[in-house]
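All protein chains but one are shown in place.
Moving on to chain A:
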Amino acid sequence: MNWSEITVHIPFFGESIFLTIDVFIAWILLIVLVIGAIVYAFRKRKFPVIRDYLYTTNHRKVGTLYMIFGFIFFLRAGLDALFIRLQLALPNNNFMDFQLEKYNETFTSHGTMMIFFAAMPMLIGLMNIAVPLQIGAKDLAFPFLNAVSLWLFVAGGVMFGSAYFLNSSPAIGWTGYAPYSTAVYTPGAATNFYVFGVQISGLGTIFAALNMIVTIVRHRAPGMKLIRMPLFPWASLVTSFLIVIAFTVLAIALYLLMFDRLFGTSFFGGEEGDPVYWQHLFWFFGHPEVYVLALPAFGLFSDIISSFSKKPIFGYPAMVISLALIGFLGFMVWAHHMFTVGLGPMVNTFFAVTTMTIAIPTGIKVFNWIFTMHGGSLKTTTPMLFAIGFIPSFVMGGVTGVMLAVSAADFQLHDTHFVVAHFHYVILASTILGIFAGLYYWYPKITGYQLNETLGKWHFWLFLIGYHMTFLPMHLTGMQGLPRRVYTYGSDEGMTALNFTSTIGASLMGVSIVILVWNIWQTNRQGILVGDDPWDGRTLEWSVASPSPEDTFTPMPFIECTDPFWDAKTKGQKLKTAPNPRPAPIDEHTVLPFLMALAVLVIGFGLIYQSYLTAGIGGVAIFALFIIRSFRDEHTSFHKEGARHE
């Protein structure tokens, strides 16, 4: 059957859209799902809850929404991954219509969504939930801005995700290399979806990072010096600085690309332009981005390993310094992605050596984790299993990174499945295992319930086995000459068995995700409350109620050491309290952030289809919302409804 010939035809924004059959099926599934969700919410009377979350600026609720939307995009991008693997399962395969352009669209959506709309948001969600609780802040410094960040991310993600449903998925790879991404080679809406989807959610990410920095600098509990802060907030702080620097560069690159595409400039193409400039800008963002994904996971694993080993972290100062060093060095290595574009021998060698140096602080962290466990009493709960699984997996990704830093070796390995294996090893081990660990660990703080441990262990083992089965063989297919971003290979290339193994591994990971979803569903249905401190934790978040209330830390604790809660517990005391703490930020009930993001979404769609009238309407709407906002003052409403907060 020839799938691509079955099409449905719909007019949209003056263009007509052909829906191939898979898109048509996706539409039907989407409609069924949305109707199902509405009916469910109606039956269970969930509308007040939905309204509450739509209006919320509370850090835990915003964080939860980050997690939920991030997880939805994770499922979508995961489906893309399965389609990629099904197409690559056998040589000369024709899985549905996932060849040629469709394949290109699929890996582009997969990569872009995983990085920008799944991994980062879920990490930011965990930061939102845990950082204020760990440092003794009542909320983030700017609760309103926090909600704006969230909805901007959702707007960007929904916009990017809708491209598929309008049959105009971008097909430029997640790296969007010029000149292929300029209007000369990819005219029309598809590539615009990439430009504006990433731009809009990126703006939200920058706001979130600024918010996090101010929160951590300004709103720690009295006595909690920076050197008494747990490592997850530390990692969040360093990460936020990386975001502020890296994402502004990405924003600039995307604006320039927007000008090239919409307004006829030629920064990255044509006679005057230079496509290599795009690569510099992109990777000056792109490499630190890897650490934006990894550092929060490092912090989180540090806390988890320390908790479940019943020991303080080994070498705390070294852990902090190495976080900062990794962040700093992360900005000096971007051209290792460009060894083959002819920057010259000196440049290549310089970047090869700087890249290698990152292995040193990373190694320090690995050994410190191992020696945190040394001499402890390890409780292999699900979060701890993820942490133990993380260490060898991550190191395997790290060592291939060092191999890739060898510039002349990279000439061979660059842009092959070896690289695909390398970055999945690194990102899945740190970010994805980290997100899972954090989810199991802090689930009691989010909902009051604890996820089922048996199902959790099934999830862990299936995922870990599937992960190694998927990506280990890719090192070899890469060295057998399989470039990345190709939809087929020959049966004579001797890589059939390896590719087939990969595909089986990917489906194991798929099964493990189903188990996770089932676990969440069951846990919430049974609704067994587990109390404030189910893991016998060490840090402040375990001293407040579960789920964390909107008004935490009254009275405000006074901190005298690292792991203050543990210290108090072992001495059989209560946490000391501070006599007169600083006034805390105030959360608000407002729908303005949601509406602002909606207006930005309208602007985005207007620009994507170059309907400047639509964009203008969105612009007016956002201006109006700013005006409304400037007439309001959360302090007034706080004093009126004082009872809710006190």
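Assume a contact is a pair of C-beta atoms (placed from the backbone, for glycine too) under 8 Å apart; a residue touches a chain by one contact, two chains touch by 3 or more; residues count from 1.
One rule holds in what follows: contacts and distances are computed from a predicted model.
A.B. asks: Given the options "Cytochrome c oxidase subunit 2", "Monooxygenase", "Aromatic ring-hydroxylating dioxygenase subunit alpha" or "Inner membrane ABC transporter permease protein ycjP", which would UniProt use as the protein name of the unshown chain?
C.D. replies: Choosing among "Cytochrome c oxidase subunit 2", "Monooxygenase", "Aromatic ring-hydroxylating dioxygenase subunit alpha" or "Inner membrane ABC transporter permease protein ycjP", the correct UniProt name is "Cytochrome c oxidase subunit 2".
A.B. asks: Out of A:324, A:403, A:511 or A:595, point to the residue that touches the absent chain in the complete complex.
C.D. replies: A:403
A.B. asks: Going by the contact rule already stated, which one of A:34, A:252, A:370 or A:529 would touch the omitted chain in the full complex?
C.D. replies: Only one of A:34, A:252, A:370 or A:529 touches the chain omitted from view, namely A:370.
A.B. asks: Looking at the full complex, which residue from A:59, A:138 or A:414 touches the chain that isn't shown here?
C.D. replies: With A:59, A:138 or A:414 as choices, the missing chain is touched by A:414.
A.B. asks: Among A:341, A:455, A:511 or A:530, single out the residue that touches the unshown chain.
C.D. replies: Candidates A:341, A:455, A:511 or A:530; residue touching the omitted chain: A:341.
A.B. asks: Under the stated touch rule, tell me which residues of chain A contact the chain that is not displayed.
C.D. replies: For chain A, the residues touching the absent chain are 100-101, 103-104, 171, 173, 177, 179-180, 185, 269, 271, 274-276, 309-311, 314-315, 318, 339-346, 348-349, 352-353, 356-357, 359-360, 363-364, 366-368, 370-371, 373-380, 388-389, 391-392, 395-396, 399-400, 402-403, 405-416, 468, 472-473, 475-476, 478-481, 483-488, 493-495, 497-498.
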